[in-house]
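This is the structure I have questions about; it appears just below.
Presenting subunit A:
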Amino acid sequence: MIEAIAAKDYYIATFLLLGIGTYVMIAAGNLVKKVIGMNIFQTGIFLFFIASAYVEGGNPPILTTEGPYVSPLPHVLILTAIVVGVALTAVALGMIVRIYAEYGTLEEDTLQEVRHSE
Partner candidate 1 sequence: MSDLVPFAVAVPIFGSIVALAAGVFRSKSGWAVAVGASVLQLAVAGTLAASAFGDERISYVVGGFDVPFGIELVVDGLSATVLLLVAGVALGVLAYARRAGPRSNPFYATYLLLVAGLSGMTVTGDLFNMYVFLEITGLAAYALVASGEDGRSPVAALKYLIVGTFGASLFLLGIGYAYIGTGTLNMADLAVKLAESAAVDPTLAQAAFALIVVGLFIKVAVFPLHTWQPDAYAGAPDTVSGLISALVSTVAAYALLRVVYTVFGTGFLESNPVAEAMLVGGAVVSIVVGSLLAVSQSEVKRMLAYSSVSQFGLIVAAVAIGNTTALVGAAIHLVGHAVMKGGLFLTAGLVATETGARTVEEFNGLVDRSPVGAGAFGVLAVSMVGVPPTVGFAGKWYVAVGAAESGAWALLAVIVASTLLTLAYFARLVERMFFREPAPQPAVERAGATTSAEPADAVADGGGGDPRGASLGMYATVVGAAVLAVALGFAAFGYGELLEPTIERLLLSP
Partner candidate 2 sequence: MNEIPSLRPLAAVLAPAVAVAPILASGARPNLREAWTVLASVLTLGLVASMVPGVLAGDVYVTELGSLVPYVDLALHADALGILFGLLASTLWLATSFYSVGYMRGLGEHSQTRYFAAFAGSVASAVGVAFAANLVVLYLFYELLTVATYPLVAHDETDEARAAGRKYLAYTFGGGVAALAGILLVVHLAGTTTFVAGGMSGLAGADPTLARAAFALLITGFGVKAALMPLHSWLPDAMVAPTPVSGLLHAVAVVKSGVFGIARVLLDVFGVDLVAALGVGTVLAAVAAFTLVVASVIALRQDNLKRRLAFSTVSQLSYIVLGLSVGAAAAPGEATKWALVGGLLHIPAHAFMKLTLFFCAGALHVETHTDDISNMAGIGKRMPLTMGAFAVAAAGMAGIPIVAGFVSKYFLLLGTVTAGDLVFTAALLVSGVLNIAYFWPVVYTAFFESQGDSDEKPLLSGVLGGRFGRAARADGGHHGESDDHGPFERRAPNGAEGSWFVVAPILFAAAGSVVLGVVPDAAVFLQVVREIVAGATAMGVVV
């Protein structure tokens, strides 16, 4: 049992991150925390890809090192995905700044109240 878990530790960590991220996105009342949850969720996926590239005893895929290499492609993909994630975070935070300027709050409940009383 323990060995089975230990052999899949990356995947377990991945799905823990996905779970935590989803939970924070849904449950957090603060808009910034929601964005943090989103980041955690994405990190889980990054880890998933990178873990899949791992080869037992593999070297980094650089020409001067000896094989076997770990798979380079997922690394490249995730590099792209990280860039996308950064851009998303930036846009999200930009919106949050505007929301705060408009309503003076970042709490979802308060925001709802303010908008209803408009």
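The rule we apply is simple: contacts are C-beta pairs under 8 Å (C-beta built on N, C-alpha and C of every residue); 3 or more make two chains touch, one makes a residue touch a chain; residues count from 1.
In picking the candidates, the idea was that all candidates are chains of the complex that A comes from, given by their letters.
Every value quoted in this text rests on a predicted model; they were computed, and no experiment measured them.
Colleague: Given the complex, what touches subunit A, 1 or 2?
Modeller: It is candidate 1 that touches subunit A.
Colleague: Mind listing the subunit A positions that touch candidate 1 in their complex?
Modeller: So the residues of subunit A in touch with candidate 1 come to 18, 22, 25, 31, 34-35, 38, 41-42, 45, 48-49, 52, 73-74, 77, 80-81, 84, 87-88, 91-92, 94-96, 98-99, 102-103, 111, 115-118.
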